[in-house]
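Heads up, one of the protein chains got dropped from this complex, but the rest are sitting where they should.
Naming follows writing order (A and B), and every chain is counted from residue 1.
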Amino acid sequence: MHKQHVKGKMCRASAAVCGAVLAASSWAAETAQSAAPKINDPARGWDSLWHEVIVDITIIGILFAVVTAWFVFTSRRTAGNQTGASPKLSAASAVGWTVLPIFIFLSIDLYTAANGWVLWNHYRDVPADRLEVKLESGMYSWDYTYPNGVRTQNELIVPAGKPVMLRMTSRDTLHSHYIPDFRVKEDSMPGRVTYLWFHPTKPGEHLVTCAEYCGVMHSYMAGRVIVKSADEYAAWMKREETQLAAAGAPAAAETGAPVAKPAARPKKT
Amino acid sequence: MNLKEWIFTTDHKRVGILYLIGSLAAFAVAGIMALLMRAELSTIGPTITANPTNYNVWLYTHGAVMILGFQIPALTGFFANFCIPLMIGAKDVAFPRVNALSVWLFYVGVILALATFFIPDPPDIMWTGYPPYSTITTGNTAMYSFTVLILGFASIIGGVNFLTTVAYMRAPGITLNKLNIFVWCTLGAFVLQLIFVPVLGTAVSLISMDKYLGTNFFDPAKGGDVLTYQNLFWFYSHPAVYVIFLPFIGVVFEVISSHARSAVFNYKMVVYGGIGGIVLLAGEVWVHHLYVSGMADWLRIGQMVTTLMISIPVGLMMISLVGTLYKSSIAFTTPMLYALGVVFLFLIGGLTGIPLAVPSLTLAVSDTYYVVGHFHYVMAVAGTFAIFAGIYHWFPKFSGRMYNELWGKIGFWLTFIGSNVVFWTMMDIGVDGMPRRYYDYAHFPQFESAHQLMTAGAVVLGLGFAIAVLNWIIGAMKGPPAGDNPWGSPSLEWTTVSPPPHGNWPSPPSVADDWHPYSYRKG
Partner (left out) sequence: MAYDAHHAEGHAHAHWDTSVWPFVISFGILFLAVAFSLHFVYHSSFAAVLSLGLAFPMIIAGVAGWTSEAMGKGEGLSYGAMGWFILAEAMIFISFFVAYWYTKLHVEVWPPAGNVTLPKVLPLVMTFVLVSSSLTIHYAEHLLHLGNKAGFRTWYLLTMVLGATFLGMSIYEWSHLIHAGFTISTNAFSTIFFSVTGLHGSHVVVGLAIFMAGLPSVLRGTDIDEGFMRTAGLYWHFVDIIWFFVVSQIYFW
């Protein structure tokens, strides 16, 4: 589905050990970058951060496992009445063995947290130039309403190159609008409005699936995001609009979502 | 054998054995549920049932019973009951009748949980029981609420009992710095239970009240809020994973140090840094289960940091476990194999929690099989291995007999291989998008072969567990006599006869000044 390239993971991972200072600086650097008007597609950031964290934990895991295996291998019991011969810890080394690991682990944690925070800000930084669609989920369908009142079910049709934001609510149980290809999901629920956004760049189709247990048919609650080229999208939208007008429906009025309090808000709305 | 003296017993060892029998029975049933689920998932579309509700009920029963009916009772019921009074040199617990009440309440809870198979409209709300589904389903939500309430109450009175016991009933000379790590770990777990179980009790009561008594806690139309439940639920259920983790890692400490005949490395670091750190942090991380639930941003970010920081106390405990092995004298007995298995497999499970702790990463993998893989590694594999290690380790003590080493090892290797096949594959397909709680994965046909592999692995894994259980049953009936101290451990429980009589010792044991539960070498 998605494989990503490795870039300098090893040195990044060892940098982790150097601690919070580095973490802070890398954070500062990346936030400066994100101030530029370009779109920070979080999906791409997800791939590289995911990869990086996996490499980090693999290194930690292998380190621990190898040391353990070594101790196990060298400490087999050879005589029935043999007991262990590990040296007694002095008070100073007991403290050292506590404080030093704390600092090392803490710096790995803070470094990871800093990177996670940067990526989080990309997720919250919804581009102002976007297509905003309302989503009402229900057992068991996804109902989208476009700004001009056009509605679709289980098919979210969007133009390539434009960020898409969903404002979501639910008419019954919890659901979660999950688009694996764009690495996003967020629950929808009655009484609150949640949001998610993604940035489709090329025409194509992407699976949408429900990731929050919502009832008997949970596993069948699926749909598609269909990304069309800008022209095709415009043509499609035109057709839908005329159809809507012919049906005599009020244009931009009456969206599916009931009045509800917003849950987490994006940075800029 | 006098049956009345077993059923109505107030003796901590017998209460413990009752806990053991009940929790293993729960494990067997929940394990069979897992096999049914795996069978269903072995092909796309209906396989062994055409009704998704059946699958959902199995999954509900599997999750709820494994956690609430198997692991928590086995750890804070069986091990705590059997070991704590023996380890601190007490003749029994502070309130023996309360102890008997807690074990029978546990049985009542398990009966309610397993009643799912006999009642119409069984609960199908998953072990998390989120509203609004749990308040609108035709399934019997009340059964879930009462199961949790009764097991929770059993756990609370058990906690009160043990905290009092350790505070007031230690034998002379057993100071706080001479308590077994297991005792410390379990005390930590009980403190967590006392603080957090009532919150869970409240949460699950509220859904039944909303459903049956017409209240409006979670009904937005009347001013309620659905997220309240999720916060209350995870405010308990995250600490609950440390209620499992703490005693199980305590068992691993005992087993490793006994079979490697080596003192626990840096005892005080484990007690104050490890256990203390976990107890302090456990209540500040629950939002990591709500990263995709529309929580406020400051909560998601704040709890990313606290969640990551949990790796510090846990890491300190891992260092101590590994350090204990340094220049030790390891006998590769069955309990030791399981305990070493925990060290390796918990590393995988714990470390795969790290990416989950980062909200921006969790947006993609939350509610997928990646999460399922993570928690089966920490809990189903590491936790169960630790429980098995402990049962094998204290088997000579509580039964007076020896199990069969060869079958023990065969069982171990089958489960070791089987678990890695099943749960590693889960994480793999999870990252690629496989959502959890799916009866059918018709729109993910690419995962069919992986699911088949997992089904096959689950059979191997289950076989290994079944062999272990059979080994105990046969060993308890016809194993050779084990002797009082087959492992050569200085810990206090090995100084009495096997199995220990009522009252444990004729008079309270007294310990030498230089005694320590881990003083393998004299001097």
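Observations, loosely collected:
In this section, contacts are C-beta pairs under 8 Å (C-beta built on N, C-alpha and C of every residue); 3 or more make two chains touch, one makes a residue touch a chain.
Computed from a predicted structure; not experimentally measured.
From the options B:Gly45, B:Pro172, B:Pro480 or B:Gly503, the residue with contact to the chain not on display is B:Gly503.
Screening B:Leu114, B:Leu194 or B:Ile474 against the full complex identifies B:Leu194 as the residue touching the chain left out. When the missing chain is restored to the complex, the residue among B:Pro96, B:Gly276, B:Gly302 or B:Pro486 that touches it is B:Pro96. Here one chain is not drawn; of B:Ile32, B:Ile48 or B:Met209, the residue touching it is B:Met209.
Among B:Thr53, B:Asn161 or B:Ser293, the one in contact with the hidden chain is B:Asn161.
Residue positions on chain B in contact with the hidden chain: 2, 4-5, 7-11, 14, 94-98, 100-101, 103-105, 107-108, 111-112, 119-121, 140, 142-143, 146, 150, 156-157, 159-161, 163-164, 167-168, 194-199, 201-203, 206, 209, 212-217, 219, 222-225, 227-228, 231-232, 235, 484, 495-497, 501-503, 505-506, 509, in rising order.
In this text, only the chains that are shown with their structure count from here on.
With centres taken as mean Cα positions, chain B sits 30 Å from chain A.
Those residues of chain A lying in contact with chain B across their complex are 1, 42, 45-46, 49-50, 53-54, 56-58, 60-61, 64-65, 67-68, 71-72, 74-78, 81-87, 89, 94, 97-98, 101-102, 105-106, 108-110, 112-113, 115-117, 119-120, 122-124, 172-174, 176, 178, 180, 183-187, 189-192, 194, 196, 207, 209-220, 222, 260, 263-264.
By the touch rule above, chain B contacts chain A in their complex via residues 52-53, 56, 124, 126, 128, 130, 132-133, 136-137, 220-221, 224-227, 260-263, 265-266, 268-269, 273, 292-297, 300-301, 304-305, 308-309, 311-312, 315-316, 318-319, 322-332, 340, 343-344, 347-348, 351-352, 354-355, 357-361, 363-364, 366-368, 431-433, 435-444, 488, 520-521.
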